[in-house]
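Every protein chain but one is kept in place in this view of the complex.
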Amino acid sequence: MSESYLPIFILFFVTLGIGGAMLGLAYVLGPRKPSAIKEMPFEFGSPNIGTARERFSVKYYVTAILFLVFDIESVFIYPWAVLFRELGWFGFVEMLVFVAFILVGLVYVLRKGALEWE
Amino acid sequence: MDVFVFYAAAAITLLGASMVLVLANPLRAAMALILSLGALSVIYVLLHAQFVAVMQLLVYAGAIIVLFVFVIMLLNLEDPKTRRSWPWVAGVFTIIGGLSYGLARGLMVDDNQFITSGPPHVNALSKDYGTVEQVGREIMTTFVLPFEMLSVLLLVAVVGAVVISKKRL
Partner (left out) sequence: MVPIGVPVEHVIALAVALFVIGVLGVLLRKSVIVMLMSVELMLNAANLLFVVFAERWGVARGQTISFFVMAVAAAEAAVGLAILIGVFRTHNTTDVDELRDLLEQS
């Protein structure tokens, strides 16, 4: 059974190997002349503003919720798409109702202005 | 081979879950949860539930953990000062080990009703067992009503989350 997953295992270890080799070889072979400016985290060339541990705005949470909901939706749309011909119009209407309910949620969020950036 | 992979994945699952229980930093606990759920998806593959395994990764690692990490960043929780005491940890894992071992032993008794009753265990699975077609057909035909109710549940979750988390309405 797990023999048929051998390609995935190989892919996993090749990915791990390439990533590890890149970091490891750079660590072993690359010259290191550290200075205060080089040690700074790179943002976009200008001096850093604050730390990464800054508190984020709650506005992002609504975006994350919407992502979660559409993620779940995609979980159910995928088998529906596979079975689309077999299910016919019944499946079409079924998914239409499903998407319509979730669309109501999206419209609600948009009307509330929860996705607007100030 | 399958059996070996199963026990390895089970060990990683329990390791990750234990780290969720023990690690003080919530962000590290979230990463440990990904480890645990990822190893669990390997077990799903071994149990011929390929589609469930893929969706487990997609939903948990892709969405739910992202939500947890988002909230940890939103609240900017500092590391708690308290340190775990090792007798505490040892006591907790004694409870876990005792309960799971006890139940497993109890189930292995031959005249146990829980195992002997019910349909007989099959020796062969159908060829399309656990595929997208088979599971999807059940969701889309037998479970039409729960499927539609699920969209209502997601709608309620969106509206509820926006109402509760938004400062002014």
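For clarity, chains are labelled A and B in written order, and residue numbers in each chain start from 1.
Just so we're on the same page, a contact is a pair of C-beta atoms (placed from the backbone, for glycine too) under 8 Å apart; a residue touches a chain by one contact, two chains touch by 3 or more.
The shown structure was predicted, so the numbers you read here are calculated from the model rather than taken from an experiment.
Q: Which is it among A:58, A:77 or A:97 that touches the chain not included here?
A: A:58
Q: So which bits of chain B touch the chain we can't see?
A: Touch with the absent chain occurs at residues 2-3, 6-7, 10, 13-14, 17-18, 20-21, 26, 29-30, 33, 36-37, 40, 43-44, 46-49, 51-52, 55-56, 59-60, 63-64, 67-68, 71-72, 74-75, 77, 80, 92, 95-97, 99-101, 103-104, 107-108, 115, 118-119, 121-127, 129-130, 134-135, 138-139, 142-143, 146, 150, 153-154, 156-158, 160-162, 164-165, 167.
Q: Considering the entire assembly, which residues of chain A contact the chain that has been omitted?
A: 1, 58, 61, 65, 68-69, 71-72, 75-76
Just so it is clear, only the chains that are shown with their structure count from here on.
Q: Quick check: how many Å separate the C-alpha centres of chain A and chain B?
A: Centre-to-centre distance between chain A and chain B: 20 Å.
Q: Within the complex, which stretch of chain A touches chain B?
A: Against chain B, chain A makes touches at 1-3, 5, 53-58, 60-62, 64-69, 71-76, 78-80, 82-83, 86-87, 91, 94, 97-102, 104-106, 108-109, 112, 114.
Q: Please give the residue numbers of chain B that touch chain A in the complex, ascending.
A: 1-2, 5, 45-46, 48, 51, 55, 58-59, 62-64, 66-67, 70-71, 73-76, 132-133, 135-137, 139-141, 144, 147-148, 150-152, 154-155, 157-159, 161-162, 165-167, 169
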